[in-house]
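The structure under discussion appears below in the form of structure tokens.
What you see is the complex with one protein chain gone and the rest in place.
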Amino acid sequence: MTALIFSVAILAGVLFVVMYLTLLERKFAGRLQSRIGPQRVGWPFGYLQPVADAVKLLVKEDVIPEVADRKAFNLAPVLVVLPVLFVFAVIPFGENLVLADLNIGVLFVLAISSITLIGIFMAAWGSKNKYAVLSGMRAVNQMISYEVPLVISSLVPVILAESMNLSDIVAFQDRAWFVFYPVLGQLAFIVFMVSAMAEANRIPFDITEAESELVAGFMVEYSGMKFAFFFLAEYAHMLAVSFLAVILFLGGWQGPWLPAGVWLALKVFMVFMLILWIRWSLVRIRLDQILALSWKVLFPLSLLVLLLAGIWKMW
Amino acid sequence: MAFIKEAWDVTRSVGQSMGVVFKNLLRKPTTVSYPYVKRELPDRQRATFALLTNKETGEEKCTACLICQNICPSQVISMVKEQVNNRGFAKEFTLDLGGCIFCEFCVQACPQDAIVMIKLWENSEVDREKLKLNKQNLLDNQKYQPSEMIGSKIREMQSPPKAAPKPAEPAP
Amino acid sequence: MTNPTNPTADAVHPLQTQVELEGDTLLINMGPQHPSTHGVLRIILTLKGEEVIKAEPVIGYLHRGFEKLAENLTYIQIVPLVDRMDYIANVTNELAFCLAIEKLMKVEVPRRAAYLRVLTSELQRIASHLVWLGTYGLDLGGALGGGTTLFMYCFREREIILDLFEELTGARMMYNFNQIGGVRYQPPAGFGLRVREVLKKLDKAISEYQDMLEDNYVFKVRTKDIGILTPQLAKSAGAEGPVLRGSGVKFDLRKNQPYSGYEEFKFDIPTGQKGDCLDRAKVRIAEMKESLKIVYQAIEGLPEGAISSRPSVRVAAAVKTPEGEVYSRIESPRGELGVYLVSDGSAKPYRLKWRAPSFSNLSLLPQLVAGHKVADIMAVLGSLDPVFGEVDR
Partner (left out) sequence: MTKQELAAKIKEKFGYDGKVGDEVELLVKREDYRPLAEFLKAEGLDYYCFATATDRKEKIVLTTRIENLEKQIAVHLSCEVEPGGKVRSLADLYAGADWMEREVFDLFGIQFDGHPDLKRILMPEDYQGYPLRKEFPLDQPYQPYR
């Protein structure tokens, strides 16, 4: 019974936080670009803006193009959002505050998060729009090639903490966070962050929904509630990535003076702001350069990091 | 080695552009929240129009000499002339703001300085007919602050050198 | 692929008939309504996967028949109309038109007017290059990312220049500042101080962009060796301005054929070596720095006196040009802006040909883009900096 309440709490919490993350991003991006950001709805800080967005997306007519393949078109958003929400089931929010304490936590997270790729390609192929198909191809290319460095670099904490269970990894880090291991920690963290950002289609890798070339990528035919799903999935994916980064490398809720929960929130907030900051200051790079970066740079780097982790463990 | 140099080049330039972006985070935003904070306008603002009346005698300055009607490139001014005792009056004077290109030729050409541009620029309308300002609208627009550029001032500014080159305004 | 739930779906949709999907080439239509085609341009692309095989631009969506219109207006009435041609660099359009008529009528322009013309056209060049830099960031970086940050900065700087123009003429974009024989407005009191202030701010801002862009690895990766333009092809296509200078041809009308007092100003002409998008970008950013110098010299040495050699215009047909033909040109931010005027002695031009730089620059697009990726089309198109008011006239 408590698991049910806990899971509903997590779901509501995630949706609420994601809604206000959109506001955070727009205010932060505004300040970065020396403008104010949304403030008209909910006067001083625009805190009602996410509610306005949600209502707008709910009320908007949900258009299904006549040419589209209806089954794939309707199922795609579901297949994109659900895996990301499943990831939150495994994440430990506190000492033993976790919905499902799987002892194969990391494997579960990596497996689930690659299902979004199927959803994205279904959306692209289902909407039968040339732009969407082109962007669907790109999404497949990019996400598969970044799956490999992501998996290998997230193996490093598993090796160091000798367990795939996320709570054990966090427990192991009470003495020193993995990121502070001499060369090993920083390299693994960088590879993990870069490939996680590529996984979540964020600048400078947001080639799939590149406005300047492909209008809106695979989301071009979606509107109304289905578009809200994609929107929600993107931010939830970013949130999941920052949670993962914090747990695997920055020692979860470990932290000297403050209570556990505050430390976790603070670290996730910092990682999230880092992703935003990178997003609003870099220019997008081309698809072939993205693939080259993944195979020629990140993949060998992650192998090296794995080797270092092995040596570190043996020694 | 080239790989290390290239990696260093990447991190340096990524850090540099993120630094530039961060610098702006600390600066005050340049946008203002419009309806509550209005931008102050320079005194030569060219927005919509007003027909002036002579302060002492209280009658309109416009003597319907049709000069502005002829010079207007997009021919948006049209008026009906009537002769009252010794002076011409514009019985009707319509200026189609929708077609006007705000080139200020009419203000420059008006010998009586009757038409002037005013500092009201929030004059968008929902219905196009309201954009056709008739004489009454133009006379009511007098309550707004007129722009500094009235006909005679522009003509005096453009007077060619041979006409007794009087000292222009003190150089900035 | 029959679709029971939607019987009409498998009937071939009219939209699909004209799609030739033979083999692996895909005919895609980057239509007039596209977020980053700098206006209304349609490109018919034949793609092979990501690779562009053939790109055929289709223009004419913004054709307003300027040349036919000009044949029915008098010379004075055309000047405000001409602002609408290259709507990002307005004052240079007026200057080109007025210089053509002054050359035909052999009218002398007072020095103060010439200096004011140089001042405004150089400020306009900076503003136009800022718009180019901002939209180039958008083309490369997308509307939700680093590109927008650059766009916002460029437009924040451009606002300061537009405020200057608003003080001088009263309008922000369509100034109607030049007239035949000189300019129409004296600068207000204290105008020089504000110009110097703006110059300092601009200088700081432009160096900030240089850090953010010029030796930025991510920007270089997207623009290096892309859309290489050889000088021979550039000359034979009639490209000019930053596009020509990017390929190493040192030709700038302000230096080679000075007009309106440009010979009295000291500045140099930046040129690129390879002619790829990066060189064209570097040339434009360096040009902004040069224009700052010219504006500073113009405001320092602003001579006294009247600003127009002809009395103020009161009647539409006040200007009559003698019979004859003339071709005069100036260096607009996009290149050589020429006015070919044939007049039959009346107050209306007999034939007015508006030689737009963006028209020739854009005709280079098919040769430059062939063989590149889809993403490079935007990089090349952005580096050519076309403005469609001018291309379609």
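Here the chain labels run A, B and C in written order, and each chain numbers its own residues starting at 1.
Just so we're on the same page, a residue touches a chain if its C-beta (ideal position, glycine included) is under 8 Å from a C-beta of that chain, and two chains touch if they have at least 3 such contacts.
Computed from a predicted structure; not experimentally measured.
Contact with the undisplayed chain is limited, among C:Lys48, C:Lys320 or C:Arg351, to C:Arg351. Of the listed residues B:Asp96, B:Asp113 or B:Glu148, the one in contact with the hidden chain in the full complex is B:Asp96. For the chain left out of this panel, the touching residue among C:Val107, C:Met173, C:Ala237 or C:Ile269 is C:Ala237.
Considering B:Thr11, B:Gln75 or B:Ser152, the position touching the chain not shown turns out to be B:Gln75 (whole complex). Where chain C meets the chain that is not shown, the touching residues are 59-60, 63, 65, 67-69, 72, 232-233, 235-239, 249, 251, 256-257, 325, 327, 336, 338, 340, 342, 350-351, 353, 355, 359-360, 363-364, 367, 392-393.
Here is the rule we go by: only the chains that are shown with their structure count from here on.
Chain A and chain B have Cα centroids separated by 51 Å. For the pair chain B and chain C, the distance between C-alpha centroids works out to 25 Å. Residue positions 146, 149, 153, 156, 216, 218-219 of chain C each touch two or more of the other chains.
Annotation for chain A: residues touching 2 or more other chains are 32-35, 280-282. Across the complex, chain B meets chain A through its residues 7, 14, 17-18, 20-22, 24-25, 27-31, 33. Chain contact summary for the complex, chain C toward chain B: residues 73, 76-81, 110, 146, 149, 153, 156, 159, 163, 166-171, 174, 176, 179, 181-182, 184-193, 208, 211-213, 215-220, 299, 302, 304-316. Across the complex, chain B meets chain C through its residues 6, 9-10, 12-14, 16-17, 19-21, 23-24, 30, 41-46, 67, 70-71, 73, 101-105, 108-109, 111, 117, 147, 149, 154-155, 157-161, 163, 165, 167-172.
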